[in-house]
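Just below is one structure, and these are the notes that go with it.
Shown here: the complex without one of its protein chains, the others still in place.
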Amino acid sequence: MDGFMPAIGYTAQVLALILAVYAIVFAVMGARKNRQDLILSAKNASLGVTALLTVAVVAMEYLLITRHYQTEYVSQVTNSDATLFFRMAALWGSQKGSLLFFGWLMSIFTGAILLNKWGAVKTLIPYVMAVMNLVLVFFIGLVVTVANPFQQLSFFPVDGQGLNPLLYHWGMVIHPPILYIGFVAFIVPYSFAMAALITGQRGDLLMRTTRRWTLVAWLFLSAGLLLGGRWAYDVLGWGGYWGWDPVENAAFIPWLVATPFLHSVIIQENRGMMKRWNVGLIILTFALVVEGTFLTRSGVIGSVHTFSQSAIGPLFLGFIAIMFIASLVLFVNRWELLESEGELDSMFSRESAFLLNNLLFISIAFTVWWGTHFPIISEALTGTKIVVGPPFFKKAVGPLFAAVVLLMGVTPLMPWRKITSRKLLRQLIVPSIVAVVVAIALPLLTAIHFKGAIMTLAFIAFSAAVMLMEYWRGVSARRRAHGENLFTALVHLVRRNRRRYGGYLIHIGVLLAALGIVGMEFYQVETQQNVALGESFSISSPFTGTFEMTFRGLQQAPGKPGVENTEGLLDVSRNGEFVGTIKPYRELFLRQQQPMTIPDVYRAGMTELYVIIAGWEPDGQSATFKAYINPMINWLWFGGIVFAIGTLVAAWPSAQPARRTSRTRIKEKVAETP
Amino acid sequence: MKKYVFPLMFIIVAAIFALQATPTVAQEPTEPTMDQVNTVAKNLNCPTCKGLNLEDCRTQTCNQWRDQIKDLLAQGYTEQEVLDWFVARFGVEVLQEPPPKGNGLFAWLLPLFGFAVGVGWLVFLLRKWSVHKTPESSAIDPEDNIDVEYLEKIEQDLKEF
Partner (left out) sequence: MSETTTATPAKSSKKMLWLVLGIALLLVLFFVFAWGLQKRESTQLQGAPAPSFTLTSFEGEEYTLEGLRGTPLVINFWASWCVECYKEAALLEQAYKDYQGKVLFLGIDYLDTEKDALAYMEKYGITYPSGPDIESRIARDYRITGVPETFFINTEGQIIHVQIGPIERPQLYQLLERLTGGGAS
């Protein structure tokens, strides 16, 4: 059995490649000749691709679980110490396996689309199928040729090398799949947009489909980013959650482009404007997903996360070149088709607020993209590499994010078409008062004195006030109309218009997370001290007072197999009062001789004391610790949860057809009648 | 003239004291603390593990580099002088933040330029799309249309009942 598994897996990959090519050819032929039988055949072939890649993944999992070290990939990512859980997760632990995994996830989305009811977008499906399979052909092609995970060694290794120690963490195990799902799901809106361009449709029909799928992809991408941040915070031990690393940025940039799309598509739904822009954003999002994947996997840019250099680089570059240029040509070619008359009744309208939102997000996306690529661009064009690190990103995009926070509050106050300035001013009174009170009270009552922090917190207060007012207004209207109690009214309100109130919930999540970010960016303090046994060191922050930590000694603690755990014991007292003991530890992965410093924290409300052990004397008589006070950090995680719930509320498919505005309904009627 | 003598003498005496005082302060062998070293190291890249800054990296290379910072600080270098020393020795790529001069300027300017183009485009669009109707004739929603939508919903609800 063992001997057959690699052959089964590889054969499945090859057959999947053939079927994917078949699906492309027959889908295009069927669409051109308008023959349903060919299209059906293509559909079956495409579903076959999904099935075959599933077989390949199962075969790979079997090899990983049974520790089939003769398979080169297995010997690279597992060893005798690896538990079942980490053997299974090793599928995405390194380049080749994760490419197979990536392709498989993508094929699942292809299958999901094909099994769905096609309805109004039926005419697009053959081309959707063709585009999806084109992308799939590339990824399957990689694992069939230069990155075959089923490659066999000519000898039987006794043991494997094992996973990169950085990856031995639950967060690292679940965050890549979630991120990958976020990445690959963008293929759906992309394929629909491309199909619409190919067939020359005007892009109103597909907007509902693409919006829904973009929201799904966006949810996973957001969750992946948040979990990645949490993993960095829990494992990497540098006291932060986001390092502006190329790999992180590569996942963040598509998010920054998909977010304005989700907003501007609302303009299109309501006003029929911005078709061109929206199609452009969809295409750009997926293009950036692919480009980011290339960047982080080909070894063009170095990073802690990058997979080692491999042969996939040139092939990948060729694929990107074809995909980008084809998308661009098609897009420009259909320029007139996507023409939509913009009309604005007033500068003070939701339309213009959304336009501003798009401008801010695209500017942030471009800045992050530019910063990420600047080292390689500067090196290629001038010969001198100039590194762009976190300080650049913080300075360059921080103010833009603050503006986004403010805009988040202003936009709901602006109705479609226009609002008279008197009316707008009336709406602005309460939130503005809240913001001003916050701005005055903060420096008086708390230790917050930085202008940037005060301003951002006032913006957050402003927007939060608007969100709560929006909820309040809806709830009280319902209570008046139906006599419901507060809770039922809230539930019914949200259920009646999940997109709106789910969206507001997402915004509240963002605002809460922003509290944590402001705390970390402006008021994180740190200290590094060498202390002898029994000695103490302290760290203080105006948010929590002084923490004093007394070094009580080192001890070996039971850890994972193959890992030596050395714990440092610290008694913590806060403002002179003993509050507990924390044990930051260092894991030493014996096989790789790689250390990991795992922090321990003491929670003081939403603020955390975060301590790592940086080193010690061999005799254990003294050790070096690094301590941080991370103000309001837990608001970030809490906000993340609220954010995810909001997205689920907004994106969950409803049993009854989604409530639509009368305007779009009429428009669809018009579109349906030839 | 006389009234200036005392202040003048005071200044001279103070200057002499100051001159004597500064060297003694500088020569005092104050060992830089780890926090002082870290403050500088935060602005430098780890040379071997890409993507980490010098403060957070625990490799041998970085330990040595941090020691170098400590030595320089002990010799009386300021933070900026230490950074300059590192740039001269290892090149501009050791800096976390691109210097706002030479080619590094492009890192900062292009996003600004992009933003400016975006703002220009937005203004252009807003002008192009503005419909100049008299406000009264286009008064579609005298009421806030949030409430309009809500009333519509209530009507639907009532119909269901």
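Order of writing sets the labels: A and B. Residues in every chain begin at 1.
One rule holds in what follows: a contact is a pair of C-beta atoms (placed from the backbone, for glycine too) under 8 Å apart; a residue touches a chain by one contact, two chains touch by 3 or more.
Note that the coordinates shown come from a computational prediction; the quantities given were computed from them, not determined experimentally.
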| item | value |
| --- | --- |
| Displayed chains contacting the withheld chain | A, B |
| Contact partner of the left-out chain, one of A:V329, A:A532, A:A557 or A:L590 | A:V329 |
| Contact residue for the chain not shown (choose from A:A7, A:L153, A:A321 or A:V491) | A:A321 |
| Residue, one of A:I376, A:V430 or A:L533, that touches the chain absent here | A:I376 |
| For chain B, residues in touch with the removed chain | 47-48, 59-61, 64-65, 67-68, 71, 88-93 |
| Chain A, residues in touch with the chain not shown (by the definition above) | 272, 294, 298-301, 313-314, 317, 320-321, 324-325, 328-329, 332-333, 335-337, 339-341, 373, 376-377, 379-381 |
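Simple rule for what comes next: only the chains that are shown with their structure count from here on.
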| item | value |
| --- | --- |
| Interfacial residue positions of chain A with respect to chain B in the complex | 236-238, 243, 245-246, 273, 302-306, 342-347, 352, 355-356, 359, 362-363, 366-367, 370-371, 374-375, 378, 382, 384-392, 395-396, 400, 415-420, 423, 470, 473-474, 477, 481-482, 496-497, 526-530, 595, 597, 614-615, 624, 659, 661-662 |
| List of chain B residues in touch with chain A within their complex | 34-35, 38, 43, 45, 49-53, 55-56, 58, 91-99, 103-104, 106-108, 110-111, 114-115, 118-119, 122, 125-126, 128-131, 133, 135, 138, 140-141, 144-147, 149-150, 152-154, 157 |
